[in-house]
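Quick one: the structure is below, and I'll ask about it shortly.
Let's look at chain A:
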Amino acid sequence: MQVNETGAFVPTVVAFCCNWCSYAGADLSGTNRLQYPSNIKIIRVPCSCRVNPMFILRAFQRGADGVILCGCHPGDCHYTTGNYYTRRRMTLLFSMLDYLGIERERTRVEWVSAAEGQKFAETMKSFAAEIAALGPNRRLEDLRCRK
Partner candidate 1 sequence: MNNDWKDRIVRMSGAAVQKCMRCGKCSATCPNYGEMEYHPHQFVYMVERGDTERLMASPSIFECLTCFACVERCPRGVEPAKVIEAVRLEVIRQKGANHLKPDDLPAAADEDLPGQALVTALRKFAK
Partner candidate 2 sequence: MQKLGVFVCHCGTNIAATVDVKAVAEALGREPSVVVSTDYPYMCSESGQNLIKDAIREHSLDGVVICSCSPRMHENTFRKAAAQAGLNPYMVEIANIREQCSWIHKDREEATEKAIVLGRAAIAKVLLNTPLTAGESPVTKRALVIGGGIAGIQTALDIAEAGFPVDIVEKEPTIGGKMAQLDKTFPTLDCAACILTPKMVDCAQNENIRILSFSEVEEVTGFVGNFTAKIRRKARYVDETKCTGCGLCTEKCPVKKVPNEFNLGMDNRRAVYIPFAQAVPKVARIDPDWCNMLKNGKCGLCSKVCTVGAIDYKQTDTVLEEHYGAIVAATGYEPIKVDRYGEYAYAQSKDVITSLEFERLTNAAGPTSGTLLRPSDGRHPHTIVFIQCVGSRCTPEMGKTYCSKICCMYTAKHAMLTREKYPDTDVYVFYIDVRTPGKNFDEFYRRAAEEYGVHYIKGAVGKVMPRADGTLDVQASDLIMNEQLHINADLVVLAAAIEPSKTARRLATMLTASMDTNDFFTEAHPKLRPVESPTAGIFLSGVCQGPKDIPETVSQASACAAKVIGLLSKNKLTGNPCVAHSDEWMCNGCSNCASVCPYGAITYLDKDFRMPDRSTKTRRVASVNPAVCQGCGACTVACPSGAMDLYGFSNSQIMAEVDAICK
């Protein structure tokens, strides 16, 4: 568990962003100098539909406290239909995690277009705050990876 100088919990958050919309949206929020917490690290994927549930579980295993997946808005996918599959897969996966008693706030999907730098920053801020309030991930961590 990472803490800052005041002793507050600093969560680790992994953000998967599709190359065409959300990664570009993240770049835009950078271009506009819109701040969001540095504990959010972005992984670039070609499309949100590239994100395998295994990656999300892997992140939790290795010590992530929250995972957010960003893609183009439904209907705007660069590959036409990718995010529609993402939507179904993630809905079912999140529902299953919730069913297993994992805090439902730890996972999130957000559609961010290449023009929504503001939305990207806001989303990241609110997600990081939500995870910070939730505390460290204890229910889906691998004890061997505990920091």
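Behind the choice of candidates: all candidates are chains of the complex that A comes from, given by their letters.
Heads up, the rule we're going with is that a residue touches a chain if its C-beta (ideal position, glycine included) is under 8 Å from a C-beta of that chain, and two chains touch if they have at least 3 such contacts; residues count from 1.
Note that the coordinates shown come from a computational prediction; the quantities given were computed from them, not determined experimentally.
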Quiz item: Which candidate among 1 or 2 is in contact with chain A in the complex shown?
Solution: 2
Quiz prompt | Complex contact set, residues of chain A against candidate 2 | solution = 12, 14, 19, 23-24, 26-31, 33-36, 38-39, 41-47, 49-55, 58-59, 62-64, 75-76, 78-82, 85, 89, 121, 145
